[in-house]
Structures are given as structure tokens and as C-alpha cells.
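Our next item is subunit A:
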Amino acid sequence: MKVKVGVDLGSAAIKVVLTDGAAILWRGQTPTAPGQEILAKKVLKKGLSELGLTESAVTKVVATGYGKGLCGLAEERVDEITANATGLYRLSQGQGRLIVNIGGQDLKIIHLDERGRVADFKMNDKCAAGTGRFFELAARLLDVPLADFGALSEKASSVVTLNSTCVVFAESEMVSLMATGVTAGDIASALQTSVARRVASLVGSANLGAGVWLDGGPALNKGLVKALADELLAEVFVLPEPQYTVAFGAAITV
Partner candidate 1 sequence: MKIGLIRGAIQWLSFFVLTYGGRVGIHLGSALPCFACPFVPGCGGYCYLMGLQGYIGFGLALGPAQGKEILVALGWLGVFILLVLLLGKAWCGFICPFGLIQDWLTFIRNKLGLRERYLSPQGKKYLGVVKYVFLGLIVFLPPLIVAKILPPDLYLPFCNICPGKLILPLFAGETRYLAVNLDNAVTMWLSLALIVVAAVTLVGAFFKDRFYCLFCPFLALIHVLRPLTALRLVKEPTSCVGCGVCRRNCQMDVAILDQDQAQVQTIECVDCLRCLTACPMSGTLKYKFLSLTLFAASRWTRLRLRPKP
Partner candidate 2 sequence: MTEPLDRLSRLLLKAKAKALAEENETLAWFRRRPDYRPEFEYFLNIVGQGDLAAIADRAGRPVIALLCNQSPLELIVAAGFQPVKIASGSLAETSFSGFGWPALTCPVVKGLLTRLAFKSSSRSVPIVAPATCDWVAKFGEMARFALPAPPSVAYLDLPRFKQDPFSQKKWLSEVYKLKNYLEDLRGGPITRANLLAAIADLNAAYAAFLSLKAARLKGQLSLSWFLLIVGSFFGDTPRRWAENARRLTFKSNGSNSLAKVFLAGSPIFFPNFKLPALMEEAGLTTVADDLCSSERIFPPGQVLEDSSLPGLLASLAGRYHQGCLCPTFGDNDRRINNILGQKNEAGFTGVVFTVLKGCHPYDLESSLLEPALKERNLRFLRLETDYAAEDRQNLLTRLEAFGQSLKGEPGF
């Protein structure tokens, strides 16, 4: 069997996907650290051995993400916006028209046309407001693992609002909220609403009749999905493993 490999070198994690061109055969990730190429190779090796393949089975390696230039094992590179569009369009069976991707340090809104091509996109400027970094910081501050964040917010009772999406200012706001006895669940909920509002401001008045596909690691947070649906007034869909869409898209990109 032959496989294509997509490597997504993001700011938070390195994601590797092995595919036959149609479906994801194997996927794995590791946190981003110096020596990205070695890290990526390690994940790839693991994947190949789990599938019972050797390196000769690899027909093509495509890199994407901020670190794509640092990854020597890839013969081809593609930008993460195109990769995301390609991957999501395929995995959503051609249903996706608007993607919201919340990455480690950026926020992307991607409009697709009916053939899955990027029609338009928006991306945050020099500011990490409303990105994955924001959740990381909150998790650290609330002393809750990032993975439990969504479940935590489900326990929210009262509605508090967080005015800032700025990572720095939100921190002091959270500290003062905690001081007044607001629960971690309430803060988590407020946080999600705040990110959702930031996303909504980037989406603007676009037609969302075909729904919104949330992508990237934070999409696993169910509370965020709900908050986003409330703010966008649209249906929000999430793939089973939203953090691998971009790597998959890279692998199947020509």
C-alpha cells in the first residue's frame, strides 16, 4: 500500500496524517518544540510502524503550518489556509462553505466556493486575541486541564461576561472575577462566549445558511461550539477530529 503524508507544523502542536488519498489511515501529534523536523519524523515513523509500513510506502510528504519551511522531509509545501479548505471540503463530503479555524496563535475565517476552492478568507493581524493561546492561559489560571474545559463550562450557573479577548487583559479580568467568588465553570463559559464574539465580528454579515465548520484543537470544546452557535446564529458542525483537518488537507493537496 502507498500512503501520502501531511505534516501540519503549528504553533502549539505538530500533527501528522497518513492517508491513501481518500480517508485518514493514521494520525498522531506531538507538542511543538525546537527540532521540529526530528519531532515530525518521530511521529511519522510511529505511524508507519503502526500501519505495518516502511518508508518506501510513502509517495509524498506535504508540509503546512508556520513551521513548514523548517521541515526538510517534505518535498512540497502548502499554506495552511488552502490545506484547511481542501481537507475540510473533503472530510465534510463537500458540505463545508465556511470554516472557522481556531489555531494556537491565529484565527481564520475561510469561505469556500461550491467546488471547495478558497473564495475569501480573513485572519487575525498581529494579535492572539480569541485564539487557542487564550484558552491555554485560562486553563493554567483556573488550574483545569485544557481537555476538561468544555465539561467545566457545562456546569456554569450564572452568566458572567468577560469583556476582553486580549490574552493579557483577560488574565487580570479573570483574576478579579475569581476574587469575587465566581466559579471556574462560569469563567470558562464567559471565556467561550468572549471568543465566540470575536469570531462573530470577523465573520460579519456573511450568509451562513450552509452552517459553520469549526476546526482546530479548541473545536473539541463543546461549550465553545454552543457559544459560537449562539453568537453566529447558525448551525456549527465539528468533525470527529478537527485538529487533523489541515494535515489531511495538506496530504491530499496536489
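Behind the choice of candidates: all candidates are chains of the complex that A comes from, given by their letters.
The rule we apply is simple: a residue touches a chain if its C-beta (ideal position, glycine included) is under 8 Å from a C-beta of that chain, and two chains touch if they have at least 3 such contacts; residues count from 1.
Please read these numbers as outputs of a predicted model, since none were measured by experiment.
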Inset, instruction - Name the candidate, out of 1 or 2, that touches subunit A somewhere in the complex. - result: 2
Legend entry - Residues of subunit A that touch candidate 2 when the two form their complex: 66, 78-83, 85-86, 89-90, 106, 115-121, 123-126, 249, 252-254
